[in-house]
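Of the protein chains in this complex, all but one are displayed in their positions.
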Amino acid sequence: MVVPAILLLLMLLVAPFGYIIFASFLEKGSQEFSLANYAWLGSPLFLPSFRNSVIVGVGSVLIEIIVAVPLAILLNQKMYFRGLWRALITLPWAVPTIAVAGAFLWLCNPHYGVLNQVGLAIGLLKEPLGFFGDPDIALLSVVFAHAWKGLPLVFIIVFASLQSLPEEQIEAAKIDGAPGFSQFQYVILPHLKTSIALAAVLSGAYNFSLFDLTFLLTGGGPAGLTMGLPMLEYNQMFRSLNIGRAAVIGMTIFFSCIVALSALFILIARDRAKKA
Amino acid sequence: MAINSIGWLQSPGFRKSYFTLLGLIAMLLVIFPFLWIVLSSLRGVDDFFSLELSNALPQALDLTSYKLALGRSQLVRWTANSLFIATGTTLLSLSVSAPAAFAIARLRFKGRRAGAVILISSYAIPSIMLAIPVFVLLTTLRLNNSYFALILLHATFTIPFTTWVLQDFYHSIPADLEEAGYIDGASLRQVLWRIILPLSVPGLLAAGAYAFILSWTEFLFAFLLVQSNDAFTAPVGVHAFFTGRNATESVMAQLMAASVVVSLPSVVIFGYFQRYLVSGFLTGAVKG
Partner (left out) sequence: MSRIKNLVTRRDFIYSSLLTTGGLTLAPTMPAWGASGTAKTWSPDTRDAAIASEEWLNGAFMAANPGATIDHLNVPYGDDTAKLVTGHAAGDVPDLTWVYSDFLFTFGLEGIASNMNNTVAAIGRDRFMDGAMNGIQVGGNYYSVPFVGFPFFIYYRKDIYEKLGLNPPTTHEEFLHNIEACHNPPEIYGYQLTNQAISDVWNLKTAMWTHGAYFFDENDNLALDRPETIDAWNFYKELGKWSPPGSMAQSDLETRALYVDGKCAHMMTTTSMSANFTPDNIGRFGAAVYPSKPGALGASLDFYGFVIPTKAKNPELAEELIKYWLSYDVFQEYLARTVVGWVPMMSDAYSDAYLNHPRISIVRDFIDIGGKAAANGVVGTGYFGPSKHAGALTATDVEKQIGDRLVVLDQKPEDVLKWAIDVIKSEM
């Protein structure tokens, strides 16, 4: 049963991956083994992009968790239209990236966008906010857009996990006289811990390596302030036609995600050992 | 008197309404950007870029942007393409990863560790990196022109994730249930089919949702593999016809309309399946 999965992956992922590793040791235009591409990792273009990608990955996940967990708990309560709310929350997912970028750019447009027009009208702003063009808040705006897009993933994972929390545990806590917030702290949260960690790492790794959204929103941003690793890789591969450097950037993204995934693994294993 | 009013506040009906209101507010805030797309798409195409705040909301329901968007392009056809590919991806992904996840979670066999590690580390591979070699590979295999290739490719990217989610899910199903099944004399296959599968529906849905969405919104490979205007998927089509240099105001309005059209199927599908995300199956399943 596992065999077909492995075969499929081997063919379509591992073989090209192997080629990319091979290409990372070739400098552009030459056929000999060289570490020049790895040395390039120290170039002034690379480190800031790495930092930006990390900010996007971590920042978006933080926002997602802060919003999704209370939302999941809320939508777990008895209410009317509950099904409708739960369906609607998957909307950011259903919208293709191009539309997400279009929506945010349109909303945040300095002259024609409703956010700025309202802000100016009610006196909150004296000058329109550049959002994606403003050097101070461009990266934050990008983080926020990623958080919006990735929210359903975190919500669904946390919600599914919340569903599997047996009612009895909450009932027991209520009988023991625990006030609402303690219920949350001592019963719900520990149960959700693993799934929050899972959702965080999955969503974070995804946002970290996502190319489409940043590219469409800012194209690298004011003075490269929102330029991340995926976009750098795209530039190197398709504009510079330098597959060696693109390969090296890809490897960086890969290993960073592996590190995050391993951390998650260890956390889960430890958690499971505790339960056993 | 005082006691009565407290009683009213705590009545289930009030609680329900209160939470409904909270839910509504939360929803509006969360989906606000999408809501804005919908509202903007109903504004019509004249004066779309307007400096007047009063023009921000539609004065009347104007479907011009939809008419223009649908007329200029094959939006419906592309959405159907996307639907086909996404459904195929989800089915393929789940049917491969469910047994695989179960095997990894429950059974002991050689190479289990290695298999799990390879599967999960595949999640970390950014798809851009593999664009060129994969495309070369597919072209050599003469697969570069078919929907099947795209489904295969998308499934390859989703299988690591779906396997992992399902594996985690299976871990949380108490082994006692299967034990009970085996004791009753059931074979592995029967245990799988009658006990595990019904319980794993929420997990399957969550994993399936992810696979569907990844395939639905995937741009790079859908774009690289497309060979004819008919075969566009929704993101590629929207990108080609409603964005880009020198778009006019009308095209911007059409982009809003196109975005709504293209998002509808996922919304409908999710709306239908979300009820199965609720799982009360485990309560009382194993008692004594």
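To keep things simple, chains are lettered A and B as they appear, and every chain counts its residues starting from 1.
Keep in mind that, in the parts below, a residue touches a chain if its C-beta (ideal position, glycine included) is under 8 Å from a C-beta of that chain, and two chains touch if they have at least 3 such contacts.
All figures in this text were calculated on a predicted structure; none of them were measured in a lab.
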> Pick from A:59, A:92 or A:128: which residue touches the chain that isn't shown?
Replying inline: A:128
> Of B:84, B:147 or B:223, which one is in contact with the hidden chain?
Replying inline: B:223
> Pick from A:90, A:161 or A:218: which residue touches the chain that isn't shown?
Replying inline: A:218
> At which residues does chain A meet the chain that is not included here?
Replying inline: 43-45, 105, 109-112, 127-135, 218-220, 222-224, 227, 234-242
>> Take the complete complex as the reference. Which residues in chain B touch the chain that isn't displayed?
In response: 49, 51, 72, 131-132, 135-136, 138-140, 144, 223-224, 226-229, 236, 239-241, 243-249, 252
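What we mean here is this: only the chains that are shown with their structure count from here on.
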>> With centres defined as the mean C-alpha position, give me the chain A-chain B separation in Å.
In response: 15
> Taking the complex as given, what residues does chain A use to touch chain B?
Replying inline: 1-2, 4-6, 8-9, 11-17, 19-20, 67, 71, 74-75, 77-100, 102-104, 106-107, 111-112, 114, 117-118, 121, 148, 151-153, 156-157, 159-160, 163-164, 166-168, 194, 198, 202, 205, 209, 211-212, 230, 233-234, 237, 243, 246-247, 249-251, 253-255, 257-258, 261, 268, 272
> Which of the residues in chain B end up touching chain A in this complex?
Replying inline: 12, 15-17, 19-20, 22-24, 26-27, 30-31, 33-34, 36-37, 40, 49-51, 53, 56, 96-97, 99-100, 102-104, 112, 115, 118-126, 128-134, 137, 152-153, 155-156, 159-161, 163, 165, 168-169, 171-172, 202-203, 206, 209-210, 213, 216-217, 219-220, 234-235, 238-239, 243, 252, 255-256, 258-259, 262-263, 265-267, 270-271, 274-275, 277-280, 282-283
